[in-house]
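Selected chains from the complex are presented in situ; the others are not included.
By written order: A, B and C. Residues from 1 in each chain.
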Amino acid sequence: MLIARVIGNVVATHKNQRYEGARVMLCRQITPEGEDMDYTCLALDSVDAGIGDIVIIAQEGWSASTAATGKPGAAIDSAIVGVVDQVDLLA
Amino acid sequence: MLIARVIGNVVATHKNQRYEGARVMLCRQITPEGEDMDYTCLALDSVDAGIGDIVIIAQEGWSASTAATGKPGAAIDSAIVGVVDQVDLLA
Amino acid sequence: MLIARVIGNVVATHKNQRYEGARVMLCRQITPEGEDMDYTCLALDSVDAGIGDIVIIAQEGWSASTAATGKPGAAIDSAIVGVVDQVDLLA
């Protein structure tokens, strides 16, 4: 899983039926210290994350779709699975 | 999932039977701001996307093949699962 | 999926039983315009591709092994699933 910041969302009226009602969030990966990285991805929200939140993203189809829809096999490869409160780093 | 622009398609008469009737689209990843990136991939169309469209691509075999053919286990690792109308970015 | 050129093959007499009778092809990824890229991989042939052919490669275990052997769960993560006749690029 990776740490990312939610930086936006994507509107797609014409989409696969498994995405109906789902929120597709735009996320940017951050370092453990909280700095922006180049990598961005789209992830379905499964924990009611908001824009600006630091989140945990799981990236694997079976897992992500189970998290986001409660059913496996949806056309999903990334899901937000947690909102980060705190990162504790080895001193 | 990633955001991409459909930039072409591929013709392959000699192919795995699961690809019969499928449209294999050539896509180039773009940044959230809409700029071209280096990464390109082939994705099966599951939402009737056209060349030039901005699309959402899911990349995982189980998910992508379910999206593109309605059945799991096809020889597919990427599918177009939505056409993007709008990207809302955190100000 | 990605576009690649078949540049060779690999002989391995001592191998997992699921590979018996399979042809392990060495492939180099190419750009949509047909230029060589750095990335190379091994892929099982499922469409009788020959050396020099431009091919479509699917890279995911479930999908690739179904394509290459007709059964899921083989120890395969990449399969050649089509021979490319033509790439149409957006002008």
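Of note:
The rule we apply is simple: a contact is a pair of C-beta atoms (placed from the backbone, for glycine too) under 8 Å apart; a residue touches a chain by one contact, two chains touch by 3 or more.
Keep in mind that what you see is a predicted model, and the values were worked out from it rather than measured.
Every protein chain here is a copy of the same sequence, 3 of them drawn, and the whole complex in this file adds up to 5 copies.
Everything that follows uses one rule, which is that only the chains that are shown with their structure count from here on.
The best fit of Cα atoms from chain A onto chain C calls for a rotation angle of 145°, in steps of 5.
One inter-chain figure worth recording: chain A and chain C are separated by 31 Å, centre to centre, where each centre is the mean of the chain's CA atoms. Within chain B, the positions touching two or more other chains are listed as 60-62, 64, 72. Taken in their complex, chain B has these residues touching chain A: 1-3, 31-32, 46-48, 56, 58-64, 66-67, 72, 79, 81-90. The touching residues of chain A, counted against chain B in their complex, run 6-16, 18-19, 24, 26, 40-43, 51-52, 60-62, 64-65, 72-78.
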